[in-house]
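Contents: one structure, followed by commentary.
Yeah, one chain of the complex is gone here, protein chain that is, but the others are all in their spots.
Note that the chains are named A, B and C in the order they appear, and that numbering of residues resets to 1 at the start of each chain.
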Amino acid sequence: MTAGTMKAVIKTKPQFGAEWGEAPIPTIGPHEVLVKVVACSICGTDLHIYEWNDWAAHRIKPPQIMGHEVAGEVVEVGHEVSSIKVGDYVSAETHIPCGLCFQCKTGKPEICRNLKILGVDTNGSFAEYMSIPEVDAWKNSRSLPPEVATIQEPLGNAIDTVLSEEIAGKTCAVIGCGPVGLFAVAVARACGATTLIATDVNEYRLALAKKMGATHLFNPTKTDVVKEVLELTHGDGVDVMCEMSGNSKALHQGLAMVTPGGRASLLGLYNDKQTLDLNTEVIMRGIHVLGITGRTMFGTWYKAARLLESGLVDPRPLITHRFPLKDYAQAMDLMISGNSGKVVLLPDGPS
Amino acid sequence: MTAGTMKAVIKTKPQFGAEWGEAPIPTIGPHEVLVKVVACSICGTDLHIYEWNDWAAHRIKPPQIMGHEVAGEVVEVGHEVSSIKVGDYVSAETHIPCGLCFQCKTGKPEICRNLKILGVDTNGSFAEYMSIPEVDAWKNSRSLPPEVATIQEPLGNAIDTVLSEEIAGKTCAVIGCGPVGLFAVAVARACGATTLIATDVNEYRLALAKKMGATHLFNPTKTDVVKEVLELTHGDGVDVMCEMSGNSKALHQGLAMVTPGGRASLLGLYNDKQTLDLNTEVIMRGIHVLGITGRTMFGTWYKAARLLESGLVDPRPLITHRFPLKDYAQAMDLMISGNSGKVVLLPDGPS
Amino acid sequence: MTAGTMKAVIKTKPQFGAEWGEAPIPTIGPHEVLVKVVACSICGTDLHIYEWNDWAAHRIKPPQIMGHEVAGEVVEVGHEVSSIKVGDYVSAETHIPCGLCFQCKTGKPEICRNLKILGVDTNGSFAEYMSIPEVDAWKNSRSLPPEVATIQEPLGNAIDTVLSEEIAGKTCAVIGCGPVGLFAVAVARACGATTLIATDVNEYRLALAKKMGATHLFNPTKTDVVKEVLELTHGDGVDVMCEMSGNSKALHQGLAMVTPGGRASLLGLYNDKQTLDLNTEVIMRGIHVLGITGRTMFGTWYKAARLLESGLVDPRPLITHRFPLKDYAQAMDLMISGNSGKVVLLPDGPS
Partner (left out) sequence: MTAGTMKAVIKTKPQFGAEWGEAPIPTIGPHEVLVKVVACSICGTDLHIYEWNDWAAHRIKPPQIMGHEVAGEVVEVGHEVSSIKVGDYVSAETHIPCGLCFQCKTGKPEICRNLKILGVDTNGSFAEYMSIPEVDAWKNSRSLPPEVATIQEPLGNAIDTVLSEEIAGKTCAVIGCGPVGLFAVAVARACGATTLIATDVNEYRLALAKKMGATHLFNPTKTDVVKEVLELTHGDGVDVMCEMSGNSKALHQGLAMVTPGGRASLLGLYNDKQTLDLNTEVIMRGIHVLGITGRTMFGTWYKAARLLESGLVDPRPLITHRFPLKDYAQAMDLMISGNSGKVVLLPDGPS
């Protein structure tokens, strides 16, 4: 039995920031496993909680340990746990399904009607130890370094966005090159997108998009991206558009790029309601607009692990920074600047 | 060679209404067929042209013969026509594809990038004779009466809306019970929708929806339809929502009814832009929003013909009125009142 | 705690037949529920076990209680059971998945690599009480009579066969009209098959197929069924062929009926290897041949329950006989004769 206290990044108050404090090492229930965190990584959601935006203010109940992306070693398992053993090297799926609703009973637990989210509705991974429900524990191959194993979760969002319908032999635009957008570029490249356009307002991120495999880069502050994309595609537009930005202007640009009969997969969340000309932007061009919540359990994880283990997706250019966990504030500042790819936090510090 | 003049409903001026006038019998090109019209029927689009709404004012170039839904006898064929013979009993697909664009070259001529529409961009069917491109001529079975053969075109829109993804064994809501909405009810019933909800603000139309097979009827002016649908479905919402109304409030109600992971097929066109909370209405619930333009060439027509010929869809309760073609103005007034199903026009008068 | 003994149909010896004997009321584990059987029904698999064919001789380990189709009342639940309560009215899915393999982890537990089958690898339902794993318990609506609730399991096989790809607006042939074939006819009819052909060598069964909704009946001992089907379909053949017979000749006839690009769903199992001209029967006509194992967990069950509750599938013409459970031998003889539809067994006798 592991007991005692540990260091953790704790959201203690309903305001900007978080504290580096002490917390009890989690006590696990019969269906949970205790993981010693080896690497964790920062998601946009963590940033929202850190910055305390409107969404966070309505959803998060401080005090709470932040974080949900993780890789670590299992040090203890609950007495009803059968699929995971002490010593396993795991990451965590973060959807906690009820197991009883229509969605759960028909193979879609990731959109469970009573869904909880690890690190949002529970204590998270920015700590020395973390409790994970057995149903969310994913056994990693030892061939994946911890800093790669921890990013399978956001990579999974990119996978489900890009692969929600066929991509092979298609033209594709990825709108917004934050970390998940950059993963989407890498996945689209690995899975046969032939013309692969990336757009962002930030040149640092566009440069990363090129490294991840984009064939064409457009900055909407500098050029008419819709015009450029239509020219590039002989007036057809792209077969697939992945909206990863959560930006209103980008959404309309993205929809205008899609060829009639094409697909728009929406992952980015918006700060406000969006006003659409549904007739011309969607209906009369026969567009499929797919809301993407991210990561089937565990079809997506198999794909993520395989794409990484095979080398078809190489996430290393995208993991731009590593910090000791205690330097989380510096890491958050960097993410806020926009001049980073994926940022990894290491409880034991970088080696 | 047929020559001379004929009677027709002609949009002569850019204002409300149309004239009962004389026009030359169409001269056909090498790839066209000349059809003696036996029955035609009124679409919502015809009503827009008759009423001269904003869309019509921008699209229609008077003088032009109105109408596009039709059934008739082929009386002459162009010299390059090989698939249709004089004496054939045909209806008309109304998409006129270019045959050269990406969509045309990949089996989707119905969303051709250079699409023209019969009766919108060309002279139409509210006349004694009509010219139809060979590519749009559909040979009917003699077992279909002309008043049924003419409604295959709008039935096709309902078919593509309902069947754009799986419907069998699913729960379904049809939002808006105009003629195409009523066809959607009939198709959903014929194709295995188990709980089949219809909504409309008009009680006359709800009564028709019941005749067409709806299991539950809700009038949003009298009840909270979202609450009713959620109760009816054990809180799950419906698997499939077909938006046929083009009404803003109905759109939001419709989206709120869809179960996470469900499908929303949009056919209705809106008078204005729509403001959506994409996060909660689409993305975070993993909804598929499909823009439906209507009728593949000719997969949809096979389905329409088969559903009618087999009796699985019986359109007769929905064909509520028949007029001699010359009484088109009376027919249009009736359609404007909302108290009709499908209205058929007969050049030779009702028998 | 329920204890004591109960009456049951027990396969006691590796030979034809079974015994009406006494067995202990099952002791349930922490993840199981104990059900008082109200109705059970006979599957072809039960018949194979009863007759002791080659398959049974290799798979079944007597002594074992027979049967797996069931409806009953929960009288006790294991201490880890959370989704089922005493007093629930349940039926049983019969796939017992391991929960750990690739198939189980990707939403396909019904084809688990370590699959066990209720009533094949465990004691079954032809008894007064039965133990069911929680993962297999399906809560029924009280609106379904027990004799209907028990047949949801085989109905599910028909559902997955017919609905494995699109059926709406398609032409369909069901090859073989045993009970599951007859369910397939009913499902295809309810879900929009327009021309619906049934074939069987037994006229009694063809008469049942007509009651279940077949539009055309052919007896291959009396007519050239392939020729008839091609004529009926203007030379096209059918879009969908469901092979439910397990008969070699029927398989070839079925494949020859399928239109190029069509679908052949195979559920029937064969006594021997089958020799196919893959070039002409499958490859050069672009046929999809789908192996059907039957029943996703629990997408299929939702469809089965909904089709029954809505009345779209009415199984009553197909439930041709009811026997007290103790008269199982008489029921088996009847099934062997071929002159029955579905046969239900009632531990407390028919009311």
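Assume a residue touches a chain if its C-beta (ideal position, glycine included) is under 8 Å from a C-beta of that chain, and two chains touch if they have at least 3 such contacts.
All figures in this text were calculated on a predicted structure; none of them were measured in a lab.
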| item | value |
| --- | --- |
| Touching residue (missing chain; options A:Ser83, A:Thr195, A:Asn219 or A:Asn339) | A:Thr195 |
| Contact with the hidden chain (one of A:Ile167, A:Met212 or A:Leu276) | A:Ile167 |
| Hidden partner chain, touching residue among B:Val86, B:Leu100 or B:Ile336 | B:Leu100 |
| Chain A residues touching the omitted chain (full complex) | 159, 163, 166-171, 187, 190-192, 194-195, 215, 302-304, 306-307, 309-310, 312 |
| Positions on chain C where the hidden chain makes contact | 101-103, 108, 110-113, 234-236, 251, 259-261, 266-267, 269-270, 273-279, 282-293 |
| In chain B, positions touching the absent partner | 80, 82-83, 99-100, 102, 105-108, 296-299, 302 |
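By our rule, only the chains that are shown with their structure count from here on.
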| item | value |
| --- | --- |
| Where chain A and chain B are represented by their mean Cα positions, the distance between them in whole Å | 42 |
| Length of the line joining the C-alpha centres of chain B and chain C, rounded to whole Å | 41 |
| Contacts with two or more other chains, residues of chain A listed in rising order | 102, 108 |
